[in-house]
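All protein chains but one are shown in place.
For clarity, chains are labelled A and B in written order, and residue numbers in each chain start from 1.
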Amino acid sequence: MSCGCNHEASDLSLLADVLDHYRGIDGSLIAILQQAQDIYGYLPTDVIYHIAEETGVAPAKVMGVATFYTQFRLKPVGKYLIMLCQGTACHVNGSELIAASIKDELGIVDGETTDDGLFSLKHVACLGCCSLSPVMMINGETYGSLTPDKTKTILRELAAKAGDNA
Amino acid sequence: MKIVVGEGSCGLAAGAGKVHAKLDELLAASNPTGSVVTITSCIGMCFLEPIVDLYDGDQLVRRLVHVTSSDAETIVAAVNSGDLSLLDPITITPEDASFLEKQTRIALRNCGIINPMSIDEYIARGGYSALEKILKSGMTQDDVIEEIDKSGLKGRGGAGFSTAFKWRAAKNSAGDEKYLICNADEGDPGAFMDRAVIEGDPHNLIEGMLIGAYAIGAQEAIVYVRAEYPLAIVRLENAIKDATERGYLGSNILGSSFSCKMRIKAGAGAFVCGEETALIESLEGKRGMPRLKPPFPAQSGFWFKPSNINNVETYANVAWIIANGGEKFAAMGTPDSKGTKVFALTGKIKRGGLVEIPMGKTLREVIYDIGGGIRNDKEFKAVQLGGPSGGCIPASLLDTIIDYKALGATGAIMGSGGMVVMDETTCMVGMARFFLDFTAKESCGKCVHCRIGTKRMLEILGRIVEGKGEEGDIEKLEELCMAVKDGALCGLGQTAPNPVLTTIRYFRDEMEAHINEKRCPAGECVSLITYSIDKDKCIGCSACARKCPANAITGEIKSPYTIDPEKCIKCGNCKTVCKQDAIIVR
Partner (left out) sequence: MSIKYTIDGVEVEALEGETILASATRAGVEIPTLCFAENTAIYGACGVCVVEVEGVPKLLRSCSAIPAEGYVVHTDTPRVIRARKTAFELLLSDHTGDCRGPCKLNCPAGTDCQKYVNEIKDGKYFDAVSTIYEAFPLPASIGRVCPHPCEDACRRQLVEEPISIAFLKAFAADKVLASDNKYVISVGADTGKRVAIIGGGPAGLTAAYKLREYGHAVTIFDQQPKMGGMLRYGIPEYRLPKAVLDQEIEIISNAGVVMKNNVKLGRDIAFDELVRTYDAVLIAIGAWTSVPMRVPGEDLPGVVGGIDFLGKLGMGETPVIGKRVAICGGGNTAMDACRTAVRLGAEEVYVVYRRTRNEMPAADIEIEEAEEEGVIFKFLTNPIEIYGDGKVEGMTLQVMELGEPDASGRRSPVPVEGKTEDIKLDNVIMAIGQVANCEGISGVELTKKGTILCDEMTFRTNIENVFAAGDVTNKGAGIAIAAIGEASKAVFCINNYLEGAEVRYKAPYYVQDEKTEADFEDREKQPRAGMPGMSPEERKNNFKPIYYGFSEEVARKEASRCLECGCHDYYDCRLIKYANWFDVDPSRFPGEVHKRDFIDIANVIEHNPNKCVLCGLCYRTCEQVAKKTFIGLYNRGFNTIINPMFPKAEAASYCATCGLCVDACPTGAMKKSF
């Protein structure tokens, strides 16, 4: 797979401290990738190469790890990342209806980002707030006991907030 | 007065943080009695969150539930004035309070009581005394393992393997470099026991792990925490720092020759990493693909050194066992299963939350006595145990006792403790499909049976819920299930067929209704249901028509409305909004 992407080159110096911190510690790849994602918002290809070079882990391995774990993203996400819980309790209490209402409101399904780059939707494993099911988490904030209407209201409020800030 | 806000993840999600902030703000303005606001973690009564406890010294005087930030003013007013009767409307009812009273808490003994950020509060409740006992009384490694053996403790992560056996194997493996690992990659959808322990009582986990590390001869302990638990990581990091500062962790612990350091490794989102060999691969920074056993981790684990892996709840029992003696632990439970077990009780249950009970209680006791029965007084249909590795147990088996063997005999498993209750409106075929969807997505892709087998099972179940099932599908599923059980490499794949097999075993008629009659008896499978309006019940209020996103509902005010089945998208909005229960789903 060649790097056919045309994104701008990432500022690799941002990663220097992280790489120094883990230098010489075997098995740190996942931690480095996690922190790289915190820095860049996702894992750009040039960052992956850079990590491979600095850690001595073959690029194919780094990419293998980056594509194995659901936490890692190879593409940028929207301003608001909606993490919709797929736990059993949420399922039993209607998380599919919530997914449908998100699709209805934003036109996106799991793994997609709205055209305006505002919202991304990601289905996630149980968030552990089962008593509040169905639950979604948006940028660290948990929203529970959702209904389709409540979901739409939340999304509209966030969109309006983003509009005000713009 | 000590005001304690319950700030576990779910409490915070329910708004506990806002309540806390408001309390701080109000008390900053006026605090004549010198009240303090502090935190504890999840007490396990999730159905009442946010919860605020009022303590007079060590004495709990009031437990306030469903507290909102506007209630904060009442709380401060009551505390400042001393007139606690102001709080009656938000005080827990005796009925709800019985949720806790009927439990026996060992693993959760400090949860919801102490401030998890305070090592002193842990020590004040007897914390680290078990470790001290070992190191100062000269208990040998074998003595410790013997005590655990006496307790009969089995792994609480699901498989139920003897803890003492594993420790002994790791201890007896050759080599000086050994590792003790805690599996906190709690991935079962619907289970949050481990999170509650780490968030609520991190030192209990640390102490249990230290005892284990001493027993097997490990110098390093690692906690593998799933990435979705950021708060747990924060609290555990803090606890490790405090414990290290106090000399419970590090070199020459409590002046002994025993040294052990501890660190946290955050997972990155892969359920399969709950499988011990996949977890080891992940710890080594690799793709979390299981290794073939043998060799077992006790012989060749992390970096191919002898390693012991237990889950959080298992370690959470260890300090108590050493402090109180194995016999006391073994006195609880059944001949096969000793001690207590923590469950995360969720689903269509009135009182959902964390339940720790002695082994041997029946499912009925947990669901009805503690959980209060089914929400909205609907009919109990099934309880799911063990998540994607377990199965659904029907009403006829509600008197099954909680015991590894007894639960295993139903086709489900004890599991890590997820207990999801379902009522008559839950489609059991849809449930099986849900779990297969989960396993198929979480399959690491290494072995054929799991990678393609779960995918094909999911596709068959998908066809069935869409009304495209065919005669022979059940038999095909059964055969595929048996082959996958036999052929899959790790526990994830080997147990993935369980939800399907139990559904076939207990809810075959429901599955057949989908296949043969193209009907979903629970009225849940969208492809198989139609919505209509009961003319006799509809009062013509138009609420449904206004909520219908497809404009499928028409009619005249004050006369019955109708649904156009061609336009209906089966979203269920009308049913939710109708106060007359006039929407018929068939």
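In this text, contacts are C-beta pairs under 8 Å (C-beta built on N, C-alpha and C of every residue); 3 or more make two chains touch, one makes a residue touch a chain.
All figures in this text were calculated on a predicted structure; none of them were measured in a lab.
Chemist: In the complete assembly, which of B:Lys441, B:Lys547 or B:Lys575 touches the absent chain?
Modeler: B:Lys441
Chemist: Just one of A:Met63, A:Leu118 or A:Ile138 touches the chain that is missing; which is it?
Modeler: A:Met63
Chemist: Determine which one of B:Arg246, B:Lys378 or B:Arg451 touches the chain that has been left out.
Modeler: The missing chain is touched by B:Arg451.
Chemist: Identify the residue among B:Leu489, B:Ile529 or B:Ala543 that touches the chain left out of the display.
Modeler: For the chain that is not drawn, the touching residue is B:Leu489.
Chemist: Name, in rising order, the residues on chain B that touch the hidden chain in the full complex.
Modeler: Touch with the absent chain occurs at residues 270, 287, 289, 291-294, 440-449, 451-453, 455-456, 459, 476, 479-480, 482-484, 486-489.
Chemist: Give me the chain A residues in contact with the hidden chain, please.
Modeler: 1-3, 58-64, 67-68
Here is the rule we go by: only the chains that are shown with their structure count from here on.
Chemist: How many angstrom between the C-alpha centroids of chain B and chain A?
Modeler: 24
Chemist: Residue numbers of chain B touching chain A in their complex, please.
Modeler: Counting only chain B, the residues touching chain A are 9-10, 12-14, 46-47, 49, 186-192, 195, 226-229, 265-271, 282-288, 303, 344, 346-348, 352-353, 384, 387, 418, 420, 422, 426, 431, 434-435, 438, 442, 444, 549, 571-573, 576.
Chemist: Taking the complex as given, what residues does chain A use to touch chain B?
Modeler: Touch residues, chain A against chain B: 26-31, 33-34, 57, 61, 64-65, 68-72, 86-93, 97, 100, 104, 124-133, 135, 142-144, 147-148.
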